[in-house]
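Take a look at the following structure, please.
Complex shown without one protein chain; remaining protein chains in place.
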Amino acid sequence: MVQSVRRSIFTRIARLAWLPLCLLLVACHVDMYDQPKYKPNDVSSFFPDGRAMQPPPANTVPLNSYNPNSPLMTGRIEGQLADQLPPEIKLDAALLAHGQSRYNAFCAPCHGLVGDGNGVIAYRGPMTVTSLHNDRLRTVQIGYFFDVITNGIGKMYSYAARIPPEDRWAIAAYVRALQLSQNADVTLLTEAELQQVRAGR
Amino acid sequence: MSAQIFPRNANAIFLASLFGLVMLVVGIVAAMVGFYLSPWYTDVGIAPAQPVPFSHKHHVSELKIDCRYCHATVEKAATAGFPATETCMSCHSQVWTTSPLLEVVRTSYQTGEPVVWNRIYDLPDFVYFNHSVHVAKGIGCSSCHGRIDQQQLAAKAQPLYMGWCLGCHRAPEDYIRPREEVFNMEWDVNALSLAQRQQLVIEYQIPTDGRLTNCFVCHR
Partner (left out) sequence: MSHAHAQSEGPSAESLALNHEVSDARAQPVIWGVVMVAGTMVLAFVLAMVLLVVWVGPVADQSNTLSNDEVTQLQLPPAPRLEQNPRVDGDRIIAEATERLESYGWVNERAGRAHIPIERAMELLLEHGLDAVK
């Protein structure tokens, strides 16, 4: 008796074996694919301008950021263009290497990898791009380069939105290295290098 | 002598229909799998219409503009960063200033209304993907985005199936490259030997103990 009851329970359970097949239907839901939340660059129906990424309100600075009036952020010391790197930036090989990668990405299209104003865009476009290798730019304060990247000059737009201040200083330092590479005083060089200069190799 | 019930070719028809039935089932399954992997479903290689017919081939391959010039946050943030209209205008205020193709961009710059582009890579919302960590660990743009420098109009290069993600998370040494070459579109993975690539995996401190395939690495 007990056995037959147990068996009938087993058969009942066995009859429900098709239920796991319902799991196959679960995969058809796509609710989680598009959740009601904003991701970068989404279109918004909530904000009047249609952007999920709202521009920061005027006169705000990022949390934990630096003093917006410091030399690091303005390239100026008491209103004058800084003639040295701000205290937060240390001149070392890493800074120059970083500056090189930034320069090649953001500046080289127009100014050229060498900085002579013969970038690929300058070659094609109807414009004259300033060379970095002239006496005016060799003697100007380093803060000048920071200032130009930050605020733009002439036809050059501001790159402040794309290049953070630390990177701008790295680029400014690298520009100095570029200038040195194209106008090095031979007294700085070794005798072996002088040979190479004379040989033009 | 009774009449024959079955015509002479009945055996052949029976065999053929048995065969046909099996082939039908196999064919339906194969067709579903094929559809799942095909561009009809995955959109791979299909360039959606965009407000401006922007050519990566022209800007990357011919003009030699670095990826980061426009996708500036790729090294710092989860998203590569879609260029603002100002980025386009930093060149196109000088170059091609009267092109009707760029009317949308100029209008956007004047009015401040963003240009609405059509998304090409749409990850499901339950997947967390971060560009910066991949770039920092030596996974190049072209590893996922293909040779986008050869595409006139941008199209998806990968269906973004999970198995594809896991392929690299299980064996990063098959895809890794030196950090300096991340933005090099022409880099060939085989330029380094397997041993050198394994060395890079160690150097960049990529976990090889299986942590990278934990569910919560991407689904969190």
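Think of it as A and B in the order they're written, each chain with its own count starting at 1.
Rule of thumb we're sticking to: a contact is a pair of C-beta atoms (placed from the backbone, for glycine too) under 8 Å apart; a residue touches a chain by one contact, two chains touch by 3 or more.
These numbers come from a predicted model, not from an experiment.
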Out of A:L72, A:I142 or A:I171, the sole contact with the unshown chain comes from A:I142
Per the whole complex, from A:M53, A:L81, A:L96 or A:A160 the residue touching the absent chain is A:L96
Per the touch rule stated above, subunit A touches the missing chain via residues 84-85, 91-93, 96-97, 100, 108, 112-114, 118-120, 123-124, 138-139, 142, 173-174, 176-189, 193, 196-201
Across the whole complex, the chain not displayed is touched by subunit B residues 1-2, 4-6, 8-12, 15-16, 58, 61-64
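Assume only the chains that are shown with their structure count from here on.
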When centres are defined as mean Cα positions, the distance from subunit A to subunit B in whole Å is 22
In the complex, the residues of subunit A that touch subunit B are 32-35, 37, 39-41, 43, 49-51, 104-106, 108-109, 120-121, 124-127, 155-157, 159, 161-163
Counting only contacts in the complex, subunit B reaches subunit A at residues 62-69, 72, 78-79, 82, 84, 86-87, 89-91, 93-95, 112-114, 116, 119, 124-126, 183
